[in-house]
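One chain of protein is taken out of this complex; the other chains stay put.
Up next, chain A:
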Amino acid sequence: MSKAIVSLKEVTFQYDGQERNALNHVSFEIYEGEWLAIVGHNGSGKSTMAKLLNGLQFPKEGEITVSGMKLVEENIWDIRKKIGMVFQNPDNQFVGTTVQDDVAFGLENMGIPREEMIHRVEDSLKKVKMDTFLHQEPHHLSGGQKQRVAIAGVLALRPAIIILDEATSMLDPRGRAEVLETVRTLKDEKALTVISITHDLEEAAKADRIIVMNKGEVFREGTPEEIFSMDEQLIELGLDIPFSVKVMKAFRKQGISLAKHYLSEEELVEELWTFRSRM
């Protein structure tokens, strides 16, 4: 993969009044244009990571570099222009009275000229397929739609990186699918780096690469296939096994041999019927 856009070196962080480090000597790199999922159970340190990446908190030790700039208080505003964030609760991040006002909010703060602003609002709403909702009020939207508006608000600021901090965990299955579909399209269309922080392994399965956090440390790093071959170990870490892996295990028990350890659902269906023709 291409060059690193974010790098963490020996990052350690501790909340006031806590004995344990929330993050303990964490080092890794995030590459330009990739979709990286950071997974871990509640309390594993993954959300602390999000706060550090966006300068909501600063490391106690170690350093974080974003697009070649060291993340420190002095250049925090330059860095926040590069990193947009979508949070968990769709109702806590809707600030405008209408969809269009909500997306314009960040642009107004940055002093973008009106003409440019109108253009960017429409453009980013189009990208998340919410452009027909310009004048709608937030209470008329579903959770998934609100999160897509939140994503549009981030896109309008033209960041290089978007962080989804458990952005789908409060949505119903349909809303979750809408948001992930949107993110995938955005990532494919242009060089946007996506960091999704989640404990939903079906979401992580869609990423290019996964980092598993445990007790404030990087436990494992790899492709979805590599991570999902950890199997029972994932359950010990408070996570789950993806559905397709569970199915594959059941088929193996039935005496059906499958070559690879991890297949997506589609690949598995394919494999099973190929298996039939081989028999």
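Following the convention adopted for this analysis, contacts are C-beta pairs under 8 Å (C-beta built on N, C-alpha and C of every residue); 3 or more make two chains touch, one makes a residue touch a chain; residues count from 1.
Note that in this section contacts and distances are computed from a predicted model.
J.: Identify the UniProt protein name of the omitted chain, choosing among "Branched-chain amino acid transport system permease protein", "ATP-dependent Lhr-like helicase", "Energy-coupling factor transporter ATP-binding protein EcfA2" or "Pyridine nucleotide-disulphide oxidoreductase".
T.: "Energy-coupling factor transporter ATP-binding protein EcfA2"
J.: For the chain left out of this view, which of A:69, A:118, A:160 or A:247 touches it?
T.: Here the residue in touch with the unshown chain is A:247.
J.: Of the residues A:4, A:134, A:160 or A:256, I need the one that contacts the missing chain.
T.: A:256
J.: Thinking of the whole complex, not just what is shown, which of A:4, A:69 or A:170 touches the missing chain?
T.: Checking the options A:4, A:69 or A:170, the one contacting the hidden chain is A:170.
J.: I need the residue numbers on chain A that touch the omitted chain, in ascending order.
T.: Per the touch rule, chain A residues meeting the hidden chain are 41-43, 88, 142-143, 166, 169-170, 172-174, 199, 201, 235, 238-240, 243, 246-247, 250-251, 253-256, 265-266, 269-270, 272-273, 275-276, 279.
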